[in-house]
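The other protein chains are all here in position, but one chain of the complex has been omitted.
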Amino acid sequence: MDFLTAILNGLSSGGTYAIIAIGYTMVYGIAKMLNFAHGDIIMVGGYAMFTTLLLVNQPIPALAVAIVFCVILGICVERFAYRPLRGSSPLAVLITAIGVSSLLQSLAQIVFGAAPKMPTRLQISGAWTFGELRIAYSTVVTLAVTVVVMSALTVFVKYTKPGRAMVAVSEDRGAAQLMGVNTNAIIAITFAIGSALAAVAAYLMLMKAPSLSNTLGAMPGIKAFTAAVIGGIGSIPGAMLGGILLGVIESVALSIPVLAPFTEAIEFAVLIVILLVKPAGLLGKTRREKV
Amino acid sequence: MNRILAFFKKPFVRNYANYLIVGVFTAVFGLLSATGLLKMGTQFLLEQISIAVLLAISLCMVVGFLGELSLGHAGFMCVGAFLGGKLAQALTASMGVAGSNLVVFVFSLLVGGLVAAAFGFMIGLPALRLRGDYLAIVTLAFGEIVRSVVMNLPATLFGGTLGLETPRFSRKYLFIFGFLMVLACLAVTQNLMRSKHGRAIISIKDNEIAARATGIDITKYKLFVFTISSFFAGVAGVLYSYSQSRVQSATFDYNYSIEILVMVVLGGMGSINGSMLAAALITFINVKLQTVLTGNLSVLQNVIYSLILILIVIYRNAPGLKGFREKYNMRTISEKIFKKKQTVAENADTGEEEANND
Partner (left out) sequence: MKKFLSIVLAVLMVAGCCAALSSCSKDSETIKIGLSGPLTGDAAVYGLGVANAAQMAVDEINEKGGLNGIKLELKAMDDVNDKSKVQNNYAELISWGMQISLGCVTTQPALEFKTLSKEDNVFFMTPSASADAVRAESNGYQMCFADAKQGVAAANYVNTLNLSKIGIFYQSDLDYSTGIRNEFKANLSTGITVVEASFTTQTASNFETQIAQLRECEFIFMPIYYTPAALFMTQAKAETGIKTYYGCDGFDGIESAKGFTISEIPQKITMLTHFNSAATEGAAKTFIDNYTAKYGADTLNQFGASAYDCVYAIFGALKKAVEEGKTVDASTSASDMCEILKAQLNGGYEYTGAVTGTGTVKWTAEGFVNKEALVHVIKEANS
């Protein structure tokens, strides 16, 4: 029964990783860059919610404000920090992303102070009990949100014009541009979607564990990156699968006292093994290289 | 001034100017330190610079020359720091010698480097099948695994959460050995890159398939570079353990790896001298920010550092700023200062180099 509980908890944290990983994977697919600042957008979303809660003590408006704020922030970061570097080495963009990440963290400390905040108003506690098994409401909410987001995005990418343009840009940016796709706009949209998802992820995290500090997004960001790679970077269902898998592994490892201190090592070891067996991730496409 | 510039333009001097500069630098500061004229802060700063430069050159081999992204360099450093440090600790304790014992020091440096190289080989063997960002995440994962495992092994082995107590080398002289290691690393890297093997390595970076088609054993070269790079990371780790009274594995997290990567990228990727300079400057700036912005201002450290980082990267790399860059780069500014006109031939020469750096 403990094992089952651990798996359920894993699904819950895995769902959050999945949401972040979907954002990661989309940005990577389109802009071909590791957006290390993605995790910090989550943190900004958390603070946006916290601030809104001070004015209107309601979670839903807070979430809405956070989404809007994160979308604007994401677009601005893309416009001023990443777009000037389009066409130069991907490593240069990686370094600016790192710079943006550390900038956001320090600014958050300057504005909100060092002490962690606890927006308990966002918390959803309570659970359904089936005998010894308990399913927390938050788990259900997380999984529902994850599934909805994943399906909506899959539909968006497959059946809408901007969605298909996204696929085109990720396949071959130059060719897409020649076909009349406004690549700058498409990349900006992708960043907007990714940042909106980051705000949602902030809500999912704070709903379960209401503790907010300026490093809130750093580790989930890395975990989500790992999840995106496990699932096959660039693939939306892959990101979901990777996120859930990672969450379950983490939770199971934590629930065994001897293994608990080694949780990170186990997660990353699983990643290495998966990549060695399937070098492009679980659902990633292996592309034949051409000369 | 002209004569000095002309001196630096002789082919022999040109090729070996960096050894000369590091050598003279070390000698001057070594003498100052030995005579007690050097402040403690400067000694620490020089230690940190030597370690950073060593790390930057060794990572430059993988990222700049081989063209593979590694985010686990601190992991190899961690291996070196803990195994070299453990060995040094055991030897100094059992032989009853001081922390500055040279034999133990050199032996630990070698062992730490070799063990790190062995790890590099073991990781490289399977991981180098992966491409680009997948390799990056595997190296990042390796670094995090090492960090986590070292911390959670029994405290008698590597000190657990408190970290491993290691001998401290006399701070008067440690940086000299640090720079000697930099020279050794420079010699290995520079000679390797100027040899036929070096050209093979660069061809892998430029086009792997074409390189394979010309009969270059890609796996062998990749492994080779990865192993050498890990060796020097391990050496840097042992130096680090000797520069501290304790090493703690939490130091070697992915942020550390990223910091080294930043040095290599800012140094112009594939330029050894650039990496060295960037490593020295970044370490210098960070330490200065840390010691100048104290108390309530310390929160500004990261703001300033990250702004500098973003602006430099955009300035150096943005395609849109190319014209601006050509007009206002350090070289033209320095030329204006020295009021010296360069000939067309020289321009073509340096222009070519800049193209390589970009």
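We just call them A and B in the order they show up, numbering each chain from 1.
By definition in this document, a contact is a pair of C-beta atoms (placed from the backbone, for glycine too) under 8 Å apart; a residue touches a chain by one contact, two chains touch by 3 or more.
Just so it is clear, the structure is predicted and the values come from calculations on it, not from any experiment.
Shown as candidates are A:Q58, A:T120 or A:S151; the residue that touches the absent chain is A:T120. When the full complex is taken into account, the listed residue touching the unshown chain is A:L254, out of A:V145, A:A196 or A:L254.
Checked against the hidden chain, the listed residues A:P220, A:G234 or A:G281 yield one contact partner: A:P220. Although one chain is not drawn, the whole complex shows that of B:F44, B:F107, B:Y173 or B:Y315 it is B:F44 that touches it. In the full complex, chain B touches the hidden chain at residues 5, 8-9, 14, 17-18, 21, 24-25, 28-29, 32, 37-45, 48, 148, 151-152, 160-163, 168, 240, 243-246, 248, 250-251, 271, 273-274, 277, 280, 287, 290-291, 293-296, 298-299, 301-302, 330-331, 334, 350, 353-354, 357. On the side of chain A, the interface with the absent chain consists of residues 2, 5-6, 9-10, 12-13, 50, 106, 109, 113-121, 123, 125-127, 136, 205, 208-211, 213, 215-216, 219-220, 250-251, 254-255, 257, 260-261, 263-264, using the contact rule stated above.
Throughout what follows, only the chains that are shown with their structure count from here on.
Residues 28, 34, 36, 81, 84-89, 91-92, 94-96, 98-103, 105-107, 109-110, 222, 225-226, 229, 233, 261-265, 268-269, 271-272, 275-276, 279-281, 289, 291 of chain A are the ones touching chain B in the complex. For chain B in complex with chain A, the touching residues are 63, 69, 126-127, 129-131, 133-134, 136-138, 140-142, 144-145, 148-149, 151-152, 207-210, 213, 254, 258, 261-262, 265-266, 269, 299-303, 305-307, 309-310, 313-314, 316-321.
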